[in-house]
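Pasting in a structure now, in structure tokens, and then I'll have a few things to ask.
Up next, subunit A:
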Amino acid sequence: MVSFVLIVLISLVFSGIVIRTKSIASGRKGPGIWQPMKDIFKLFKKGAVYSETTSIIFQIAPSIYFASVLMAIMVIPLGNSKGLISFAGDFVFFAYVLAVGKFFNIISALDTGSSFEGMGASREALFSMLAEPAFFILMGSLGLLTGYTSFHEIFMAFHFGSYVSYALGVIATFILIMICMIENSRMPVDDPKTHLELTMIHEVMILDNSGFDLGLIMHTINLKFAMYGALIANMFLGDAPMYLTIPLFLSIQVLFAVVVGILESFSARFRMNHNAQFILVLSSLSLLMFFGVLMVLGKFN
Partner candidate 1 sequence: MIIPYLTGSILIAGALFFNQKKLVSKLLVVTFLIMQWGFTVFEIMHKGATTYDYFSTDALAVLLLVTLSIISIPALTHSYEYIYKEKDNPRARGIYYGAMVLLIMSLTAAYLSSHIAVTWIFVEITTLSASALIFHRRNAGSIEATWKYVFVSSISLVFVFIGILFLSIALGKGHEEGMFYEELMVLSPGLNTFWLKMAFIFIFSGYTAKLGLVPMYTAGIDAKDKAPTPAAALFSSVLMNVGFVGFFRFYKVVANTSIHPWTNHVVMIAAFLSIFVATVYMLKVKNIKRMLAYSSIEHMGLIMLGLVAGGIGYYAALLHLILHSFAKSALFLQIGHLYKTFKTKNIYSIGNYFKFNVPGAVFLLLAFIVVTAMPPSGLFISEFYIFKAMFEGGYLFLLIPVLILLTMIIWSLGKNILKMVFIPPVGFDESKVEPVNSLETFSQYLLLGLVIYLGINPPQVFVDLLHEAVQNLTF
Partner candidate 2 sequence: MGYLVSFIGILFASLLLIGWVDNKRKGTVAIIATLMISALSSIIAIKTLAGQTFTLLLKGSLVTGTVSLVVDPLSAWFILLINFTAITGVVYGAKYMQAYLNKPSGFTLHWISYLLAHAGLLVVCAAQNALVFLMAWEVMVLSAFFLVIFENHKTKTLRAGINYLIQSHIAIVVLTIAFIWVSSVTGSFSFTAIPEFVSNQKPLYSFLLMLLFFVGFGIKAGFVPFHTWLPHAHPAAPSHVSGVMSGILIKIGIYGILRMILLIDINYLATGYFILFVSVITGVYGVMLALIQHNLKKLLAYHSIENIGIIGIGIGLGCIGMGTASPVLTWLGFAGALLHTLNHSLFKSLLFYGAGNIHQGTSTMNVERLGGLIKQMPHTAILFLIAALAICGLPPFNGFISEFIVYQGLFHGILTYPFPYMLLLIVALFGLVLIGGLAIFCFTKAFGAVFLGVQRQRPLIGPKESSLQKLIPMYMVVGAILAIGIFPQVFISVLNLPVGQFTGHLGASADAVQPHSIQVLNHLGFYSGALLLIVAAIFLYRSRRQQVSVCSYSATWGCGYVAPTAKMQYTASSFIRNYRKLAEPLLSLQKFKKDVVGVFPVKAGHTIHPQDKVEELLINWPLHKFRVFMFKLSFLQNGRLQFYILYGMAFIMLLVGVPFIIYLIRFFVNFLNTI
Partner candidate 3 sequence: MTNILLIVFTISLLYFAIANRLMTYVKILTLQGVILFGVAFIELRELNLLNLIFILLETIIVKALAIPMFMRYVIKKNNITREAEPFVPNFVSLILVTIIIIVTFIISNVINDPHLHKIYFVTALSALFSGLYFISSRKKIITHVICYVVIENGVFILSLAVGNEMPLLINLGVLLDVFVSVFLLGIFINKVGDVTSDGDVAELSKLKD
């Protein structure tokens, strides 16, 4: 419950922080922290223009996308307080619920019958498909390390590993950050700053969305960021008491946002056809982590 509220709260300012970081990094006096939310609320109020080729799918997809992310967020715990939904193997549920949103996002892009959005959809589908094994093997190895299969238990137990577990934690963090970037189609994979055929994935998928739907999608991205941030945060929380957990959580989220901002301002986008390899590298990295875990547990000798 706590985690849900916190994540939703942090999502309000997340992209604000990112943009702020970027503007500072590029020496501009950028917009305020709240600017993105203001835009989104304006979008909520606006009317919309729909393509004639679209159907009910296009109308309902953003809502489902948003709902799926909310649902996924409910699974995420905070320190020693469970998420709203928590059971053995809940991260399977987590991944699949996100997949529902993705599914509709993709077909809504196809619904417009545009020559651009299909391209974005195709890439979104491919990259998220390639990213999924990394996530599952990561969770699998964490589960193997701790002996549990639900976020809450895993993260509770994770902190008390040996020192090697910190190394593992670092790898895990890196993988999670990368997955997050891929899922939100941000920097190393895609560049949100530019538009149309330059931003090949996400922005091009939502070319035809406008008004309320666009707002929903925008905020969904914020929520996703916050969600992954929460995952990363959880890896370092353990079951510290609540009065420690919450500030720690918030600071980690902010840190994550800053990191994202810095990453975006100081790195360049890959060429599209390099992305696939890059994402597969993540999977192999997670496999590496898996073997690391095996070593830690002494099962591998």
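Keep this in mind: contacts are C-beta pairs under 8 Å (C-beta built on N, C-alpha and C of every residue); 3 or more make two chains touch, one makes a residue touch a chain; residues count from 1.
Quick note on selection: all candidates are chains of the complex that A comes from, given by their letters.
Since the structure is predicted, the reported quantities are computational estimates derived from the model, not experimental observations.
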item: Touching partner of subunit A in this complex, picked from 1, 2 or 3; value: 2
item: Candidate 2-touching residues of subunit A, taken from the complex the two chains share; value: 44-57, 60, 63-64, 66-68, 70-71, 85, 87-89, 92-93, 96-97, 99-100, 102-103, 106-107, 110-119, 121-123, 125-126, 128-130, 132-133, 136-137, 140, 143-144, 147, 149, 196, 207-208, 211-213, 216, 272-273, 276, 283, 287, 290, 294, 299-301
